[in-house]
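Heads up, one of the protein chains got dropped from this complex, but the rest are sitting where they should.
Order as written gives the chain letters A and B; numbering starts at 1 within each chain.
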Amino acid sequence: MKGKCYIQGMAAISPQQTFEGDLFSAPLVHTDSNLLACMEPDYKPFIPANSLRRMTRVLKIGLTAALRCIQDSGISIPGPIVTGTGKGSLQDTEKFIKEIVTYKETALNPTPFIQSTYNSVNGLIALQQKCTAYNNTFVHRGFSFENALLDSMMLIQEGTSHTLTGAFEEITAEHFYIKSRIGFWKENKTDSRELYQHLSPGTIAGEGATFFTLTGQPSTQTYAAISGFKMLYKPAPGKLSTTLKDFGESADLIITGRNGDSNHEHFYQELDSCFPGIPQFPFKHLCGEYDTAGAFGLWLAAQIIKAQQVPRQWFPQQAVLSAPVNSILFYNHFYGEQHVMLRLERV
Amino acid sequence: MAERVFITGIGMITAIGDNVAGNLHRLRSRQSGLGYSSYIDTIHRQVLPVAEVKHPSESLFALAGIAPTEGFTRTTLLGLAAMREALQHAGIADVQSAPTGFINASTVGGMCDTEKLYFDIIDPEKTGAFLQYIDTLDCADCTQRIADTIGFSEHIATISTACSSSANALMFGARMIKQGMLPRVVCGGTEALTRFTLNGFNSLKNVDKQFCRPFDQQRTGLNLGEGAAYLVLEGESFARANNSRILAELTGYCNTNEAFHPTSPSPDGDGAYEAMKTALAMSGRSLEEVSYINVHGTATLNNDVSEGKALERLFGDQVPLFSSTKPFTGHTLAAAGAIEAIYAILAIQQGLIFPNLNFSERMEELNISPVTELMEGYPVNNVISNSFGFGGNNASLVISKYEG
């Protein structure tokens, strides 16, 4: 993707204390259950009680993160809304599948069906914001958020002044079990703080909702510029390294999606060998692995480049930056299939 | 100056045909694809009509051009069948011959197969080949299996905006071409009937027990359908250099949200009005130049009032000929936008206006009624194709005759 856009506002609901408070002094939330669940905020200041009563968890975190992001951006005029989600509302999907059987296909409550629709969060945001602009939802594993970002950058190229761009994902106990059957998670309980030291098949699960307000022009409030963006689908051997080298030339810090999964660690090792000596900050010990974890990684990268510091309790071993960070390379992949590179610049 | 976007290949499979020619034949001969399901395991089988593709999944493997393999859902197989035809029609033997994107659309991914296995999947006591289907529930599964079978690697995406999904896929592909990101993108959607979706729409009380009657006073709901359709889009410079055969031009499009209600359109059709108006403005065509509108026309109480009002508001007393082809194909959700975009191209190429079946009584809210007989030899230059969905996601496309 050519062209540039700016992050004007952000919000994240994640397993960490990211929704409010000072993130640079936030404690490190950890688990040894192999599942990092979101810290849910108080929804009432954001969503009217009459709407809240029907909504399931991912709808609440998605809508609330979106609304918080709009507040943070200071731009109240609604623009296009573009999102990505790998799984949408799992809770509603599971419920409807089961109710079909329990009630033998009669007297079914429509709410879980409606909310299982992948674009339901987008619809709710638009409804609450009275926003009639462009609205799109991408549902493609590790390219869900990234296609939403691409779409948003295209809209900005086409002249749109700003977009609301985000991602949301939940993990349920049932889905955690389902994915465990095909080796998504580590077999042994692993302390999330030691995720990178325990190289073995699988990783730990996570979830979250992250939103950005993207603009075509910088302002005094801008967090960072996104100046480069590349997606690679199942790259042939060698392709990843050559693309990374081209892409990350000027980076003075790297944010990576490394997750302790020995099956796909070799991609991150390729990254290591492309950029020896450049400090790396992995983020999956904070949010776990999920289809749209990349959005959380981007959020972290933007926080770091703007504040020129790292949240010290999240990275106890490398809490101090030794040099100014003007350019960040972000690299993440989802189970070795969808690979994403982003370049962030300091504004 | 942004590239013009041409359509250079089409492929489809629906209840009325395994390919484009089959669909055209049945459209001409007024033969609906509605009937009763042979393949869905549901108590509604003899009660709620559906438009089902007339092949069991096992025999779809041949149409999809692959040997029977675990993990290929009906959604994927329908998609592959349509994809093969679209590429062949465009004369593309190898998608790697030029950078080619693939933008797919799906509403429930491989639910058609997953719903049969779900209780085994969550039962630790059960194990077996069904585990191959664990990852087929999500919408990316069909996209990636189609991409991997065909050889797409340049850019892939899956869009899910309910009933407007594949219209949005076409739009996204066209925009990538206009921005010079790719010279060629294959766009469309695939949808297989599921017990999940059938019960979902039935729980909303908007499935008709009779064959659906779009724009009719007595309509009581939609019938679901299944199918897949893909269109090859090429930028002008690439199409010319490549000597592509140009079937039609995608001249306008608009995606807008109605922000009215989670599942219902506004009674005055604000979203539909805005989508059509903006798409038409982009196409540079005037209201008078619209020859035909392939309406969304699901035959639900709300859609048809809303869409009809929007037509009257936009066109006044000069509403162009319009019809819903859903009585032929059923409502194919994620595939509908692409299927109907192909029907728009057929209307242009063949000079046809397709009949809106099962219509007998004009709606009391409207002064307009759809075309009910096949019209032949009618010059069709610009078609508006509407797709409106849950979550207020509305999309309109303008497809125009290629004039050089």
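In this section, a residue touches a chain if its C-beta (ideal position, glycine included) is under 8 Å from a C-beta of that chain, and two chains touch if they have at least 3 such contacts.
In this section, contacts and distances are computed from a predicted model.
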{"item": "Per UniProt record, name of the chain withheld from view [\"NADH-quinone oxidoreductase subunit M\", \"ABC transporter ATP-binding protein\", \"Acyl carrier protein\" or \"Cbb3-type cytochrome c oxidase subunit\"]", "value": "\"Acyl carrier protein\""}
{"item": "Touching partners, among the displayed chains, of the absent chain", "value": "A, B"}
{"item": "Contact partner of the left-out chain, one of B:203, B:356, B:369 or B:400", "value": "B:203"}
{"item": "Chain not shown: contacting residue from B:264, B:278, B:350 or B:381", "value": "B:264"}
{"item": "Residue in contact with the excluded chain [from A:107, A:173, A:236 or A:323]", "value": "A:107"}
{"item": "Interface residues of chain B (partner: the chain not displayed)", "value": "203-205, 220, 261-264, 301"}
{"item": "Touching residues on chain A - with respect to the absent chain", "value": "49-50, 53-54, 103, 106-111, 114"}
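What we mean here is this: only the chains that are shown with their structure count from here on.
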{"item": "Mean-CA-position distance for chain B and chain A (Å)", "value": "30"}
{"item": "Complex interface listing, chain B residues touching chain A", "value": "42-44, 106-107, 109, 115, 118-119, 121-122, 124, 131, 134-135, 137-140, 143-144, 147-148, 153-162, 168, 172, 175-176, 179, 181, 195-196, 199-200, 202-204, 255-263, 270-271, 274, 389-393"}
{"item": "Contact footprint of chain B on chain A as seen in their complex", "value": "1, 81, 86-88, 93, 96-97, 100-101, 104-106, 108-110, 113-114, 116-120, 122-124, 126-127, 129-141, 143-144, 147, 151, 154, 157-158, 174, 177-179, 181-182, 231, 233-234, 337"}
